[in-house]
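Left out: one protein chain. Kept in place: all the others.
Right after this comes chain A.
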């Protein structure tokens, strides 16, 4: 069973599964926050020697040091702890650009992290359906304002105010794989100033 409360809605809204070990020449993990627990849970089903070929990139966020020692105990070939996704991009890019077919990619944690890492991977030629994902932790969304195109990270409220142009945006389930973001649309276009009370829809 999935640990995520995310349910399918419209077709474009991504849904996530549960990580499982697959056969491959190399195993690349990218996880943030509680996503680290998904790796630990999957490890129980992993065959002997699985992590000898594994590279784990982990962004602890608010989990701090709590998962790091446990990830170390898996003895992956490489464990890289990073402060943010943007700090990870150059490493991820280098790893993928020199990788061979047979590499398995495992993404876990928040949707923003998984979406952006998936975009990087699909740009390097991995079919998006061949990438494993598992949602854990916050439901916060990465949202693109359809008006100014600015992206706001970690959106928990709906509607929310665009951090770029200041419009009040309704957060749709309409998702763009190309942008790795949900679409935010002006909520008071017909009646300027008529803005519903924001609700914490993505805690």
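In this text, a contact is a pair of C-beta atoms (placed from the backbone, for glycine too) under 8 Å apart; a residue touches a chain by one contact, two chains touch by 3 or more; residues count from 1.
The rule is simple: contacts and distances are computed from a predicted model.
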* Which of "Anion transporter", "Arginine N-succinyltransferase", "Nitrite reductase (NADH) small subunit" or "PDR/VanB family oxidoreductase" matches, in UniProt, the chain that is not displayed -> "PDR/VanB family oxidoreductase"
* Hey, which of A:43, A:59, A:107 or A:126 is the one touching the hidden chain? -> A:126
* Structure fact -> Touch assignment to the omitted chain, from A:30, A:54, A:71 or A:99, lands on A:99
* Structure fact -> Touch rule applied to chain A and the missing chain gives residues 22-25, 96-97, 99-104, 124-127, 129-130
